[in-house]
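One protein chain omitted, others in place.
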Amino acid sequence: MVPMETTKVEGQPRKRITDIGPPNFEKFLHPLIKKNYGQWKYHESLGPGRLCHVAESGDRIYTVRAGSPRLLSIHTIRYFADLADKYCGGYLRFTSRNNVEFLLDDPARIEPLKKELEQAGFPVGGTNNAISNIVHTQGWVHCHSAATDASGIVKSVMDELHYHFTHQELPGKIRIALACCLNMCGAVHCSDIAILGIHRQPPVVRHDLVPKVCEVPTLIASCPTGAIRPATVDGKPSVEVIEQQCMFCGNCFTVCPALPMANAEFDGVSIWVGGKVSNARSAPRFSKLAIPYLPNNPPRWPEVVKAVVNIVEVYAKNARKFERMGEWIDRIGWPKFFKLTGIEFTRYHIDDFRFAPLTFARSTHIRF
Amino acid sequence: MATFEVDGRSYEVDEDGFLQDPGIWNEAVAKDFATTESVAEMTEAHWKVVNYIRNYYLQFGIAPMVRKLCKETGFKLNQIYELFPSGPAKGACKLARLPKPTGCV
Partner (left out) sequence: MDEKKQTKLLDQLESGPWPSFVKEIKKAAATNPAAGDLLGQLELSYEEKKVHWKHGGIVGVLGYGGGVIGRYSDVPEKFPKVAHFHTLRVNMPTGWFYASDALRTIYDIWERHGSGLTNMHGSTGDIILLGTTTDQLEPAFQELTQAGFDLGGSGSALRTPSACVGQARCEWACYDTMGVCNHVTHHYQDELHRPAWPYKFKFSGCPNDCVASIARADLSVIGMWKDEIQQDDAAVAEYAAAGLDIQKDVCDRCPAKCMNWDGKKLSIDNPECVHCMHCLNVMPKALRPGKERGAIFLLGAKAPILQGAVLSSVLIPFVPAAEIVDTLKELVSRIWEFWDEYGHNRERVAELIQRVGMAAFLDAIGLDPVPEMVAAPRDNPYIFFQKESDGSNGDDKG
């Protein structure tokens, strides 16, 4: 266990401390990691969710990775802390995809730790060609602009894809991400499968609020299509939205509370595929539209779950080894992607914003 | 809608304590709101910042960017935080009665 100075504060006025930045990570590193920092030689997989990194010195550090729902109670954090004490001297970390990792120096403890995690409901996996945890945003739990919930969809999708978290049998990695509005907190726009909350109705202008809460020039400048114009309503200055010009991005609401977007009937989810961040083989790229709209259907969003599972299954069956979703689609072409997945190609799939012509098929290369 | 009361005067404010009615601003109002933003006394330096922000807003309809505020008032950013501990967006804009700034989430 690593001692940390704790606060003793009773009664005493304390000096206010600011701008100290994060604690230096060094004091949280496992002694083996500290010793071999920058001296790692190679790693190997010991099965789903278990890695072994070998240093030049011959030292080995073992990692056990488990999925978490990201939204955690302090009780679960304390449980993780206790597990870390019990199995690995108190050393743990989290990954950029919200998994928790325990860092062990004793390989004999891997299986007992794995068993204990699984019994407590935290699946071990997410490595190599598994589906790792879904990166996601706040949704209805804590954000004002959410067009859908994040945690509920993630839970429902991962319940179905659980097998692929705990097994690494897919042709390549599948990175899934969810953002609950077009602000896209997180790298959803470069994911193998992106689940994106969308609005489909223009904002409602609250003329009574505009003069009180809005910087009108900022509001007008916020609209990517120039759909917002100054207007006088009932003799008072306000704005109007040219509805035909609105593509429901919600940026006006981001800068002005008087233009709410949320609409229970029309909000929903779109699905995007084929993006990637890694440079391995092909260059990083954006995800492309697969399904323009699926309804919000809480608590389990069956339409969304079905769509994602279908795409995963078709990919798993057809992609070649190492091919990511986008690379597989490159090889077979988009027409075949739509055919194999049974997803309908609609007018919404054809871009009509800036640079749209760059996405058109500009050759006679065609497959029949 | 909440109200903020001070010395028998009461103002309609939102949950962050921003004055709702843009029409009723004057220096006395600014002073009343100063108490909510850890500003003990409105000095000349405070007025310089508040007046600059307010005049900029009246002219352009938006709050000035932070660096413009610094350049025009001659205060460094950390000096502005010393004057208005809750910051230019929350503190100074509130006193100058601008619409609540909407930083991104």
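Per-chain numbering from 1; labels A and B assigned in written order.
Definition applied: contacts are C-beta pairs under 8 Å (C-beta built on N, C-alpha and C of every residue); 3 or more make two chains touch, one makes a residue touch a chain.
Since we're looking at a predicted model, the values are computed, not measured.
**Student:** Please pick, from A:127, A:238, A:270 or A:296, the residue that touches the omitted chain in the full complex.
**Tutor:** Reading the full complex, the residue touching the unseen chain is A:296.
**Student:** From the listed residues A:95, A:201 or A:245, report the one that touches the chain absent from this view.
**Tutor:** The missing chain is touched by A:95.
**Student:** Which residue from A:127, A:251 or A:270 sits in contact with the chain not drawn here?
**Tutor:** The missing chain is touched by A:251.
**Student:** Of A:115, A:236 or A:281, which residue touches the hidden chain?
**Tutor:** Within the whole complex, the residue contacting the unshown chain is A:281.
**Student:** On chain B, where is the contact patch with the chain that was removed from view?
**Tutor:** Touch set of chain B with respect to the missing chain: 15-16, 18, 38, 62, 65-67, 77-78, 81, 85-90, 100-105.
**Student:** Which chain A residues touch the hidden chain?
**Tutor:** These residues touch the chain not displayed: 1-7, 9, 14, 16-25, 27-29, 33, 37-38, 40-44, 53, 61, 63, 67-78, 80-82, 84-85, 90-96, 98, 100, 103, 121-123, 135, 137, 140-146, 149, 151-152, 155-156, 158-159, 162, 165, 182-187, 189-190, 218, 222, 224, 249, 251, 253-254, 257, 260, 262-265, 267, 277-282, 284-286, 296, 298-300, 321-322, 353-355.
Going forward, only the chains that are shown with their structure count from here on.
**Student:** If you average the CA atoms of chain A and of chain B, how many Å lie between those two points?
**Tutor:** Computed from C-alpha means, the inter-chain centre distance equals 37 Å.
**Student:** Quick one: which bits of chain B touch chain A in the complex? Just the residue numbers, please.
**Tutor:** 14, 20-22, 60-63, 98-100, 102, 104-105
**Student:** What does chain A use to touch chain B in their complex?
**Tutor:** 143-145, 183, 185, 211-218, 254-257
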